[in-house]
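Got a structure for you, written out below as structure tokens; questions coming shortly.
Only a single protein chain was left out; the remaining protein chains are all shown in position.
This part shows subunit A:
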Amino acid sequence: MEVNYENGLNLKATELRLGLPGSDEPEGQTTPRPNKRTSSEISSSGLTDDGNDDHQASAPPAKAQVVGWPPIRSYRKNCIQAKKNEVEGGTGRYVKVSVDGAAYLRKIDLHVYGSYPELLEALEKMFKLTIGAYSEREGYNGSEYAPTYEDKDGDWMLVGDVPWEMFISSCKRLRIMKGSEARGLGCV
């Protein structure tokens, strides 16, 4: 047991640690390591979900993955990973929601809702505003607010135009616009 007296301090004696008094842990590893495994130990990146961080708090911690195992090329892993984040069930589908005029954003899990009416109702409740009814021809004309979303291609679209399943897989974020600004969107 090393006792550091350089500064006149016996740090070890005053050290806080768990364990019975008198017990001591060996300083570092003294056993030879013929089968050194640094490179195959827990990887820091790339192998576990790199997508939505938010849902991992509720999911059980992933078992530590070994580097390069199973032997799948990263290109393939990344493609499948991206897909997994889009497929419903299991992983959440969290997107940011901003409202014009509001100071900060919220985040919701699209998978929690089964349809547009459910989603819109939840948004109305969350932000205490009225969105009104959607019509194919007029969009949300007449409403105070209109919900829009950014899709995979980076375009801003009106919520409700496409089938729900397609919306879930292509929606990257939501923005609830003031009705006056949204007027342009609903028109043919």
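Heads up, the rule we're going with is that a residue touches a chain if its C-beta (ideal position, glycine included) is under 8 Å from a C-beta of that chain, and two chains touch if they have at least 3 such contacts; residues count from 1.
Assume contacts and distances are computed from a predicted model.
The complex includes a chain that is not drawn, and of the options "Large ribosomal subunit protein uL14m", "Transport inhibitor response 1-like protein", "BHLH domain-containing protein" or "FAD-dependent oxidoreductase domain-containing protein 1" the UniProt name matching it is "Transport inhibitor response 1-like protein".
One of A:I80, A:A102 or A:M126 touches the chain omitted from the figure, and that residue is A:I80.
In the full complex, subunit A touches the omitted chain through residues 32-40, 43, 46-47, 62-63, 65-77, 79-80, 83-84, 87, 136, 151-153, 157, 161-162, 166, 170.
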